[in-house]
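Removed: one protein chain of the complex. Kept in place: all other protein chains.
Up next is chain A:
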């Protein structure tokens, strides 16, 4: 693949995009998992799908200028995240209810858009399961911008995000702007989901945010270490997954996710073995 990467631009694009996603998805994933919000990623990825389907539909029916569907996907995802927050405050005692509501809404919309378009070509398929050849140079730039925003935000809001994740009541009582920070966080999650979808596909996006973290919290001492391990495991599965999928001609999303599962199993087994 390395040789081929020098030859083909699409492979270079996929590789860059993959490395960036392997960094930002687990980075945000740590905060999502410890706050027990893992399913939010799932709900938002389905809303993103609705956005993509809407964009493809408009392109096909109205012949509207061929926008990158990523933008519409991002828009839907951010809107979905705001809706989840709204629902969480409506259903104070059943906060997890917001997630299936948004998730089914997302699927419902997607199915309607897809049927309106009388089905799409392989394009939609690549969004569902991820694709190496589909990553355009423009996609890479979008992903680069999102990665910069995410890393900078986590860097500057690290201590606030930590406090908010660890102890929400204390965060509120200590007078930090918890609501605003939570809001920024959830928008970042929406953006990263839209960005990751190109490589791993909508159906598998959430696994890249949760599986490396699930492995990492088995072995990490402390939060910083949990972040470091998560990113390490994320990068390992993305890079190895891209190579393997290219060499063996497999779907990249599935390969990456199965590698994450392997890493997770190894950490569980390793921890057991270490205990005796």
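What we mean here is this: a residue touches a chain if its C-beta (ideal position, glycine included) is under 8 Å from a C-beta of that chain, and two chains touch if they have at least 3 such contacts; residues count from 1.
Convention: contacts and distances are computed from a predicted model.
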item	value
Among "Zinc transport system ATP-binding protein", "Periplasmic nitrate reductase, electron transfer subunit", "Ring-1,2-phenylacetyl-CoA epoxidase subunit PaaA" or "Alkaline phosphatase", UniProt-listed name of the chain not shown	"Zinc transport system ATP-binding protein"
Contact partner of the left-out chain, one of A:68, A:104 or A:225	A:225
Contact with the hidden chain (one of A:67, A:94, A:166 or A:269)	A:166
Full-complex contact with the absent chain, from A:68, A:89, A:115 or A:174	A:174
Touch list for chain A against the chain that is not drawn	34, 36, 156-157, 159-160, 162-163, 165-167, 169-177, 216-217, 220-226
